[in-house]
Each structure stands twice: as structure tokens, then as C-alpha cells.
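A single protein chain has been removed from this complex, and every other one stays in its place.
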Amino acid sequence: MAAPLLEVQHLRVEFPTRRGTLLALDDVSFSIAPGEILGVVGESGAGKSLTGAAIIGLLEPPGRVAGGQILLDGQRIDNLPAEAMRKIRGKRIGAIFQDPLTSLNPLYTIGRQLIETIQVHLGLDAAAARARAVQLLQSTGIPAAGQRIDQYPHQFSGGMRQRVVIALALAAQPQLIVADEPTTALDVSIQAQIIALLKSLTKEQGAAVMLVTHDMGVIAETCDRVAVLYAGRVVEIGPVAAVIHSPAHPYTVGLMGSIPAMDQEREQLMQIDGAMPRLNAIPPGCAFHPRCPQAMDRCRSDRPDLLPAGATQAACWLHDSKVAA
Amino acid sequence: MADQPMARAPSAPLAPSAGALARFFDGDVWHSFKQSPTAMVAAVIALVCVVCAVFAPWLAPHNPQDLASLQLMDARLPPAWVADGQARFPLGTDDQGRDILSALMYGARISLLVGLASVVLSVVLGVGLGLLAGFVGGRVDSFIMRVCDVMLSFPAILVALLIDGVGRAMFPDAHEALAFSVLILAISLTGWVQYARTVRGSTLVERQKDYVQAARVIGVSPLRIMRRHVLPNVLGPVLVLATIQIASAIITEATLSFLGVGVPPTSPSLGTLIRVGQDFLFSGEWWITVFPGLVLVMIALSVNLLGDWLRDALNPRLR
Partner (left out) sequence: MTAGRAPGRPQAGAHPFGGSPGVPAGQGANPLVEVNDLAKTFDVSAPWLNRVIERQPRRFVHAVDGVSFAIPRGTTLALVGESGCGKSTVARLLVGLYAPTRGTVAFDGIDTAATLASPGARALRKRMQMIFQDPYASLNPRWTVRDIVGEPLREHGLAMTEPALEAKVAALLAQVGMAAADMEKFPHQFSGGQRQRISIARALATEPEFLVCDEPTSALDVSVQAQVLNIMKNLQRQRGLTYLFISHNLAVVRHVADSVGVMYLGRLVELSPRRTLFAAPRHPYTRMLLDAIPDIAMTGRQRTPVQGEVPNPLNPPSGCAFHPRCPHANARCSSERPELVEFQGVRIACHAVTEGRI
């Protein structure tokens, strides 16, 4: 088993506010192997975007990493000074954000933005950088790349812009790509194209991907493994097929049940009553226990670690092998 | 899907509402105030000035407007801490024997009155026109905005002078109240434009929002929508602007009075005092002009600082 490319160990992210410190990520651990695509799925407020931000080093103050470690290729990156992190960002970690409109600087041509990135991180001269930029654009499926490289972002449609953003992210041949909701702002037919593109390009370059999204369908199509976040904690992690078809954690079960499926008709969708707890009101023990149909006494007081549960791991006492069933 | 943008601080819920006052003191604005020494000092200074001005008839040691109480023997006395000063005239007297301290209080009263009144009028006019322009759009909007553009191309003082001059010409033997009204009108007519523009911009944004559309679907009349839905949501920036403009209005009034075309000479404002004292500056009687000047600066500065703090406190991004 190859050494993991990215290792997140017991990550804690805090937001000090005047009403007390909010714990936005509480002991989050996972790893990504080289070339693997890991999906991080969760609902609003679960902390998935924060996880991506912490890894790239773009947590907005006063948020900060308050505990744990983030290791890239065995080297700690969460405590690096800003300058060192800047070098890593772009060269070894690439980022794709949700809104293609704001990811590109509207005042510069896309060629200039691409070439700048390439030159900074790969040290090529202008001509070579431009050639590489054109080639990148072509590989992302932009027609007439040689001419369009000199156009401005507003001259591209949303889907095209997202392709440019992907090209930018891949420009310096990073080992890891963090993609935060890359297809959410796009039409469904374009989504399919972008997902396919992301998958093929990253496989080609051998880059690993951390795909953050709320859309299980995208996860199903793209990822090898998936981590489910709830209230700042990982509640389930495992191979995609296992998590989707045989989820072990009651939250994942409820989540999968509430998705209207294309292949069956139901009168009522399965619903999980209540809502995700707010960060300053996370219940003791298992964060999901107030909404869980199978909550036991133990769940109210002890917080479960990730326990093996069939093909996946779930943070749920139901799978505690030491307790008699 | 509206997920949180990358790494924005999650919002904590507010305490359950127990009345507007309780909400205010629990809120971010009050908390920001407590954390800002500048704002607190400025608020204290402004408060002191306002209290002195409002309660001048009771607080002032003398009544400068009572001509019978003046004695020429008391004229041009320096402040109490200087050699020839007297304790009962702490800041000295002017060339007619008026106590400077009392004159300051009464003068500040006039200044504040004119300043506040003109700002209120500006706000009413500007917000009204801005709402109308933003909501109705089309030609009405274009017309109002062109009027704004024209007004902005004139320096405020000139406009005030013009209106003031016209007013005086129309009513040559006007008594005090009318003179005040003309002055307030003049100052407010120079200030309404910025409110109109700000409110128009905000109205254009709010008008597109779904809650306004929902009100339309319910069948609420456009006037009610403007008044009950849009207006409360566009007033935020107006508050900040108005606070800062109070200082500017006071200074405009002082300038006009300094030039001799402001308040009538029988109720001198700070500007009048400065002008009067100017004549004596070079004969060494500095206190007659310096103290009114200092008070003017203090009021304007403290109000400006408060306005600055308010703008930052109300800006959601900086919280």
C-alpha cells in the first residue's frame, strides 16, 4: 500500500467569537492516496468547505487550526509560514472553487492568468509557457484554444469558465486538487461534462482529488472513496459503492433515503426530523443522537470513534463489536 | 446550492428576542461600541456638547442675550486663568461684555438646531426622492438623477448662498423665524443628493428581491411596498451618512454665519462668534475667536468619529 499523499489527522478548526469559541471541525481524520479521488460530502454547516480551506491554508481569520496535523507527502503543512504555504499552493495543491465567475480575475485575459501560474511554478520562459497554456486549454476541451487564450473571462460561458479554472488548477501539475463544489453553479448537462473532464484529466496527470460537495450523484460518478461529514465530524468513510448502497451510519442511511431517486417511485421521501445542530449547540456524545431513530443511552454520553462496519467505517455505537448485539 | 463560502465564520444565533432594547444591547453594534475607545470618547464629547446646548438657559452662568445685564466695564476680559481674568467669566468676555462661555452654549444651541434641522429635512427629501427614483424607474428615475447630477456640480456653499440671497431678497424685512427657515432650507437643499443616490441604489437592489415580489403577488399596493418593505431595508447607510452630515451641516452654517449671511445677528451661532472675534484677534484678544472655533471643531470631530464608527459597526463584513 503506497504511502498516502494527504493525511489529515485529528484536525480541529476553531472560530473564536465574542460569545465563545465555536468548534467547526472536531477531530477530523482521513487520508488520500496518490491518484485517488476522495469525496467529502455533507450538508450546509457540516464543515466540508472548511476542511478544504484548512488544507489549502485559506482559512479566514479568526478561524484557525487549533489541533491536529495536515501532512502532504509526509510533510506537515498546517503550521507553515505564509510564504512557504504560498509556494505549496499552486505547485503541489491546486484549487477549484464553486463560482467560476469569481475564480478568474475579470481584468486579465485567461492566457495571462494561465501563463503567470505556469511561469511562477514551472519556471518556463514566456514562449514555452504559452505553448503549455494552449495545450492545457485544449485538453480541457475549449475549442480554438489558440485564439481563445487571449480572451477575457466574461467572453466565456459558465461551463467554459469552469474548464479554464480546471486548466489553471492543473497548470503546475499539482499532486493534489481540492475542488469545492465545482459543478454546483452549472447546468446539469454541463455538470456531466465537467465531472467527466475532471476525472479524466486527473487520472491522466496522476493527481489526487479531494472533491467537496453536497451532491451525492456527483460523488457516485466521480469518487473512489467518500467521507460523510456531520456537525464537523466524520461520521462515515469508505468506498463509494459501499457507502451509497449499504450505509452503516444512521445519518448516511437517512441522507441516502431523502434523495429522490430516478429509479423508483415513493409516495413520501424518507426524512430525518430536526436539523443539523448549530455549532454552539452540539449535543454531547454522538452529535446525531437527537435525530437518530436508533439512539441508545450510550450515544448520549460517549462520542463514538470511527468503527469498522462492514465495508466502511462508521462513527456509531451500533457497530461496536465489543458490545453484545 | 447555497453552502457557506470558503471558510467564513459560522454565525451564532442571537439570544431570543426580549424587546428591541434588550436586542440592541445584546447586539453586535453595542459590543462594537464598547470595544472602540474612539467611539466612546467621541460619544461622550458629543453628549456633553449636546447637553450644554440643549440646557443652555439653565446651565449657562450668564444670559448673553439679555442686553440689560451687559456692562461695558466687563468687556474684553481674558479667560480666568490669565492675569486679568475673573472667575465669574471663566473663558473671558467679548467686546460688549458678554460671557464667552455662555455665548458658546447658546451659540452651540443655534448651531446644533440648524444643523439637525437641515439634516432631517435633507434626509426626508433625499430618501423620498431616492425611493421614488429606484422604485418607479424609467423617466422619473432619469429626471431625478439628472437633477442630482446638476446639483452636485455646484459647490454646496454657493448653492446655500444663492438660496439664502434669494430668500433675503424676497423677504427683505423678514424676522428671525423666516431667516432661520431660509437658512435651514438652503443647507438641506445642498445635502439631499447623496441620500437620494444611496437610497436609489439600495432600492434597485431590494426591489428585485423575492420578498418584494411576494408582496406584489399578495396584492399589496406599490406605495405600501415602498413604505413598509423597502424603506426599512434601505435606511442603514442613510443613518451613517446623516450622522456625518450633521457635522458638515454645522460647518456650513458656521461658514455662512461667518460670511454674515447665516443666522440673524441677534442669535449668534458659533460661526457668528468666530467672525466677531476675528476683528480682535490681532489686538491680542484671542479668546473671543479661539474658543468658539475649538467648540466647533470638537462638535464636528466627535460627530464625524461617531459616524465613522457607526459605518464600520453596521458593515456586516467587518464584524
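Should a chain be cited, it is by its letter among A and B, assigned in written order, with residues numbered from 1 in that chain.
Here is the rule we use: a residue touches a chain if its C-beta (ideal position, glycine included) is under 8 Å from a C-beta of that chain, and two chains touch if they have at least 3 such contacts.
From a predicted model like this one, the values you see are computed outputs, not experimental measurements.
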{"item": "Touch criterion as defined above, residue of A:Ile190, A:Ile282 or A:Met296 at the omitted chain", "value": "A:Ile190"}
{"item": "Sole residue of A:Met216, A:Ala248 or A:Cys292 that reaches the chain not shown, by the stated touch rule", "value": "A:Met216"}
{"item": "Sole residue of A:Glu83, A:Asp125 or A:Glu265 that reaches the chain not shown, by the stated touch rule", "value": "A:Glu265"}
{"item": "Residues belonging to subunit B that touch the chain removed from view", "value": "1-2, 13-14, 16-17, 209-211, 213-220, 229, 232-233"}
{"item": "Residues of subunit A (touch criterion as defined above) contacting the omitted chain", "value": "43-44, 157, 159-160, 187-193, 195-196, 214-218, 220-221, 240-241, 244-245, 254-255, 257-263, 265-273, 275"}
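Convention: only the chains that are shown with their structure count from here on.
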{"item": "Between subunit A and subunit B, centroid-to-centroid distance (C-alpha), Å", "value": "52"}
